[in-house]
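Sharing a structure, written as C-alpha coordinates. Questions coming.
What follows is an incomplete set of chains from the complex, kept in their original frame.
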Amino acid sequence: MPIIELIAVLAVFQYLYFGYLVGKQRGISGLKAPAMTGHDGFERMYRVQMNTLELMIAFLPALMLAGQYWPAVVVAPIGAIYLVGRIIFCRAYATDPSTRGLGFMLSLGPIAVLLIMALLGAVLALVN
Amino acid sequence: MPIIELIAVLAVFQYLYFGYLVGKQRGISGLKAPAMTGHDGFERMYRVQMNTLELMIAFLPALMLAGQYWPAVVVAPIGAIYLVGRIIFCRAYATDPSTRGLGFMLSLGPIAVLLIMALLGAVLALVN
(Lines give C-alpha, C1' and ligand atoms only; values in the text may rest on other atoms or scores of the structure.)
Protein backbone atom coordinates (compact mmCIF):
# COMPACT_ATOMS: atom_id res chain seq x y z
CA MET A 1 0.00 0.00 0.00
CA PRO A 2 1.79 3.20 -1.16
CA ILE A 3 0.16 5.36 1.54
CA ILE A 4 1.60 3.16 4.32
CA GLU A 5 4.99 3.19 2.63
CA LEU A 6 4.75 6.97 2.39
CA ILE A 7 4.24 7.14 6.19
CA ALA A 8 7.27 4.87 6.65
CA VAL A 9 9.41 7.08 4.38
CA LEU A 10 8.28 10.24 6.20
CA ALA A 11 9.15 8.65 9.57
CA VAL A 12 12.67 7.92 8.31
CA PHE A 13 13.04 11.47 6.93
CA GLN A 14 11.88 12.89 10.28
CA TYR A 15 14.39 10.73 12.12
CA LEU A 16 17.24 11.84 9.83
CA TYR A 17 16.20 15.45 10.44
CA PHE A 18 16.54 14.86 14.21
CA GLY A 19 20.00 13.46 13.47
CA TYR A 20 20.81 16.66 11.57
CA LEU A 21 19.74 18.69 14.64
CA VAL A 22 22.11 16.59 16.79
CA GLY A 23 24.98 17.39 14.43
CA LYS A 24 24.10 21.08 14.62
CA GLN A 25 24.13 20.95 18.43
CA ARG A 26 27.53 19.20 18.36
CA GLY A 27 28.83 22.10 16.33
CA ILE A 28 27.36 24.66 18.77
CA SER A 29 28.62 22.72 21.81
CA GLY A 30 32.20 22.37 20.59
CA LEU A 31 32.23 18.76 21.90
CA LYS A 32 34.62 16.52 19.98
CA ALA A 33 33.73 12.86 19.12
CA PRO A 34 33.57 10.39 20.84
CA ALA A 35 32.36 12.63 23.72
CA MET A 36 28.55 12.40 24.10
CA THR A 37 28.10 14.43 27.31
CA GLY A 38 29.05 17.89 28.58
CA HIS A 39 26.58 20.22 26.77
CA ASP A 40 22.89 20.33 27.67
CA GLY A 41 21.54 21.31 24.25
CA PHE A 42 23.54 18.55 22.55
CA GLU A 43 22.52 15.94 25.14
CA ARG A 44 18.85 16.87 24.75
CA MET A 45 18.83 16.62 20.96
CA TYR A 46 20.81 13.38 21.14
CA ARG A 47 18.17 12.00 23.52
CA VAL A 48 15.45 13.05 21.05
CA GLN A 49 17.24 11.19 18.25
CA MET A 50 17.95 8.14 20.43
CA ASN A 51 14.39 8.03 21.74
CA THR A 52 13.14 8.24 18.15
CA LEU A 53 15.52 5.42 17.17
CA GLU A 54 14.26 3.38 20.11
CA LEU A 55 10.67 3.87 18.89
CA MET A 56 11.40 3.46 15.14
CA ILE A 57 12.54 -0.15 15.63
CA ALA A 58 9.01 -0.79 16.97
CA PHE A 59 7.07 1.67 14.77
CA LEU A 60 8.27 0.53 11.35
CA PRO A 61 7.59 -3.23 11.86
CA ALA A 62 4.26 -2.45 13.60
CA LEU A 63 3.20 -0.18 10.72
CA MET A 64 4.19 -2.60 7.96
CA LEU A 65 2.75 -5.68 9.70
CA ALA A 66 -0.53 -3.95 10.60
CA GLY A 67 -0.71 -2.83 6.97
CA GLN A 68 -0.60 -6.45 5.84
CA TYR A 69 -3.78 -7.34 7.74
CA TRP A 70 -5.81 -4.11 7.93
CA PRO A 71 -6.99 -1.49 5.41
CA ALA A 72 -4.49 1.28 4.64
CA VAL A 73 -7.22 3.86 5.31
CA VAL A 74 -7.16 2.79 8.99
CA VAL A 75 -3.43 2.08 9.38
CA ALA A 76 -2.02 5.20 7.69
CA PRO A 77 -3.79 7.80 9.92
CA ILE A 78 -2.58 5.97 13.05
CA GLY A 79 0.92 6.15 11.62
CA ALA A 80 0.42 9.88 10.94
CA ILE A 81 -0.39 10.45 14.65
CA TYR A 82 3.03 9.00 15.48
CA LEU A 83 4.69 11.58 13.17
CA VAL A 84 2.87 14.43 14.91
CA GLY A 85 3.68 12.96 18.33
CA ARG A 86 7.40 13.01 17.48
CA ILE A 87 7.26 16.69 16.48
CA ILE A 88 5.59 17.55 19.81
CA PHE A 89 8.15 15.39 21.67
CA CYS A 90 11.12 17.06 19.96
CA ARG A 91 9.88 20.61 20.69
CA ALA A 92 9.03 19.80 24.31
CA TYR A 93 12.36 18.05 24.98
CA ALA A 94 14.37 20.94 23.53
CA THR A 95 12.48 23.43 25.70
CA ASP A 96 12.08 21.45 28.93
CA PRO A 97 12.69 17.65 29.08
CA SER A 98 10.19 17.29 31.96
CA THR A 99 7.33 18.22 29.57
CA ARG A 100 8.09 15.40 27.12
CA GLY A 101 5.21 13.17 28.36
CA LEU A 102 2.49 14.21 25.88
CA GLY A 103 4.66 13.87 22.78
CA PHE A 104 5.97 10.55 24.06
CA MET A 105 2.46 9.15 24.60
CA LEU A 106 1.37 10.41 21.15
CA SER A 107 4.30 8.43 19.70
CA LEU A 108 4.04 5.28 21.81
CA GLY A 109 0.22 5.10 21.69
CA PRO A 110 -0.02 4.69 17.89
CA ILE A 111 2.80 2.10 18.02
CA ALA A 112 0.88 0.08 20.65
CA VAL A 113 -2.33 0.24 18.59
CA LEU A 114 -0.55 -0.81 15.37
CA LEU A 115 1.24 -3.62 17.21
CA ILE A 116 -2.01 -4.98 18.67
CA MET A 117 -3.57 -4.80 15.20
CA ALA A 118 -0.59 -6.72 13.77
CA LEU A 119 -0.84 -9.29 16.58
CA LEU A 120 -4.58 -9.81 16.00
CA GLY A 121 -4.04 -10.01 12.24
CA ALA A 122 -1.28 -12.64 12.53
CA VAL A 123 -3.17 -14.71 15.12
CA LEU A 124 -6.43 -14.62 13.13
CA ALA A 125 -4.53 -15.61 9.97
CA LEU A 126 -2.96 -18.53 11.89
CA VAL A 127 -6.20 -19.93 13.29
CA ASN A 128 -8.14 -19.51 10.03
CA MET B 1 3.81 -16.43 6.80
CA PRO B 2 1.67 -15.40 9.81
CA ILE B 3 3.75 -17.48 12.27
CA ILE B 4 6.94 -15.58 11.35
CA GLU B 5 5.10 -12.27 11.62
CA LEU B 6 3.81 -13.37 15.02
CA ILE B 7 7.42 -13.91 16.18
CA ALA B 8 8.32 -10.45 14.86
CA VAL B 9 5.37 -8.86 16.71
CA LEU B 10 6.29 -10.68 19.94
CA ALA B 11 9.90 -9.48 19.64
CA VAL B 12 8.68 -5.88 19.35
CA PHE B 13 6.32 -6.33 22.34
CA GLN B 14 9.19 -7.78 24.39
CA TYR B 15 11.41 -4.86 23.45
CA LEU B 16 8.72 -2.33 24.45
CA TYR B 17 8.34 -4.17 27.75
CA PHE B 18 12.09 -3.71 28.39
CA GLY B 19 11.56 -0.01 27.62
CA TYR B 20 8.78 0.05 30.21
CA LEU B 21 11.20 -1.47 32.77
CA VAL B 22 13.71 1.32 31.96
CA GLY B 23 11.04 3.94 32.64
CA LYS B 24 10.22 2.24 35.95
CA GLN B 25 13.91 2.29 36.94
CA ARG B 26 14.13 5.98 36.02
CA GLY B 27 11.25 6.61 38.42
CA ILE B 28 12.96 4.59 41.19
CA SER B 29 16.34 6.24 40.54
CA GLY B 30 15.04 9.82 40.67
CA LEU B 31 17.32 10.66 37.69
CA LYS B 32 15.95 13.51 35.56
CA ALA B 33 16.23 13.50 31.73
CA PRO B 34 18.58 13.89 29.87
CA ALA B 35 20.77 12.19 32.54
CA MET B 36 21.45 8.52 31.60
CA THR B 37 23.97 7.62 34.32
CA GLY B 38 24.17 7.73 38.11
CA HIS B 39 21.94 4.83 39.23
CA ASP B 40 23.01 1.21 38.79
CA GLY B 41 19.52 -0.32 38.42
CA PHE B 42 18.57 2.24 35.78
CA GLU B 43 21.86 1.85 33.89
CA ARG B 44 21.48 -1.93 33.85
CA MET B 45 17.90 -1.89 32.49
CA TYR B 46 18.87 0.79 29.96
CA ARG B 47 21.71 -1.48 28.80
CA VAL B 48 19.23 -4.37 28.47
CA GLN B 49 16.97 -2.19 26.31
CA MET B 50 19.87 -0.81 24.26
CA ASN B 51 21.39 -4.27 23.76
CA THR B 52 17.97 -5.52 22.63
CA LEU B 53 17.67 -2.56 20.25
CA GLU B 54 21.16 -3.33 18.93
CA LEU B 55 20.07 -6.93 18.24
CA MET B 56 16.56 -6.13 16.92
CA ILE B 57 17.99 -4.19 13.96
CA ALA B 58 19.68 -7.48 12.98
CA PHE B 59 17.01 -9.93 14.21
CA LEU B 60 13.97 -8.50 12.41
CA PRO B 61 15.58 -8.31 8.92
CA ALA B 62 17.24 -11.72 9.42
CA LEU B 63 13.91 -13.27 10.47
CA MET B 64 11.88 -11.76 7.62
CA LEU B 65 14.53 -12.46 4.93
CA ALA B 66 15.10 -16.05 6.10
CA GLY B 67 11.32 -16.46 6.05
CA GLN B 68 11.28 -15.54 2.37
CA TYR B 69 13.54 -18.43 1.41
CA TRP B 70 12.94 -21.14 4.03
CA PRO B 71 9.86 -22.88 5.46
CA ALA B 72 8.18 -21.09 8.36
CA VAL B 73 8.25 -24.32 10.36
CA VAL B 74 12.08 -24.03 10.47
CA VAL B 75 12.42 -20.24 10.72
CA ALA B 76 9.82 -19.57 13.45
CA PRO B 77 11.32 -21.89 16.13
CA ILE B 78 14.76 -20.31 15.61
CA GLY B 79 13.10 -16.93 16.13
CA ALA B 80 11.44 -18.27 19.28
CA ILE B 81 14.87 -19.19 20.73
CA TYR B 82 15.85 -15.52 20.36
CA LEU B 83 12.81 -14.49 22.44
CA VAL B 84 13.77 -16.92 25.22
CA GLY B 85 17.40 -15.80 25.02
CA ARG B 86 16.34 -12.19 25.63
CA ILE B 87 14.35 -13.17 28.75
CA ILE B 88 17.40 -15.00 30.15
CA PHE B 89 19.62 -12.02 29.24
CA CYS B 90 17.33 -9.50 30.94
CA ARG B 91 17.09 -11.52 34.18
CA ALA B 92 20.83 -12.18 34.30
CA TYR B 93 21.77 -8.54 33.58
CA ALA B 94 19.41 -7.23 36.30
CA THR B 95 20.91 -9.66 38.85
CA ASP B 96 24.58 -9.58 37.85
CA PRO B 97 25.77 -8.13 34.49
CA SER B 98 28.79 -10.49 34.46
CA THR B 99 26.42 -13.49 34.00
CA ARG B 100 24.84 -12.10 30.81
CA GLY B 101 26.84 -14.37 28.48
CA LEU B 102 24.35 -17.26 28.12
CA GLY B 103 21.34 -15.06 27.37
CA PHE B 104 23.43 -13.04 24.94
CA MET B 105 24.57 -16.14 23.04
CA LEU B 106 21.00 -17.48 22.96
CA SER B 107 19.98 -14.18 21.33
CA LEU B 108 22.91 -13.71 18.97
CA GLY B 109 23.09 -17.39 17.93
CA PRO B 110 19.59 -17.51 16.38
CA ILE B 111 20.28 -14.19 14.62
CA ALA B 112 23.49 -15.60 13.10
CA VAL B 113 21.68 -18.75 11.95
CA LEU B 114 18.79 -16.78 10.41
CA LEU B 115 21.23 -14.41 8.72
CA ILE B 116 23.23 -17.26 7.18
CA MET B 117 19.95 -18.82 5.99
CA ALA B 118 18.94 -15.48 4.44
CA LEU B 119 22.37 -15.14 2.80
CA LEU B 120 22.21 -18.67 1.35
CA GLY B 121 18.64 -18.09 0.17
CA ALA B 122 19.48 -14.82 -1.58
CA VAL B 123 22.68 -16.18 -3.18
CA LEU B 124 20.96 -19.37 -4.38
CA ALA B 125 18.09 -17.29 -5.81
CA LEU B 126 20.66 -15.11 -7.62
CA VAL B 127 22.61 -17.95 -9.23
CA ASN B 128 19.49 -19.94 -10.21
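The first chain written gets the first letter, and so on, giving A and B; residue counts start at 1 in each chain.
Here, a contact is a pair of C-beta atoms (placed from the backbone, for glycine too) under 8 Å apart; a residue touches a chain by one contact, two chains touch by 3 or more.
This structure is a prediction, so every number in the text was calculated from the model and none was measured.
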| item | value |
| --- | --- |
| Assembly size in copies, with 2 chains present | 3 |
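By our rule, only the chains that are shown with their structure count from here on.
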| item | value |
| --- | --- |
| Rounded Å distance between chain A and chain B, as computed from the means of their C-alpha atoms | 19 |
| Contacting residues of chain B [partner chain A, same complex] | 2-3, 5-6, 8-9, 12-13, 15-16, 19, 32-34, 36, 49, 53, 56-57, 60 |
| Chain A - residues contacting chain B, complex | 40, 43-44, 46-47, 53-54, 57-58, 61-62, 65, 68, 93, 97-98, 100, 108, 111-112, 115, 118-119, 121-123, 125-126 |
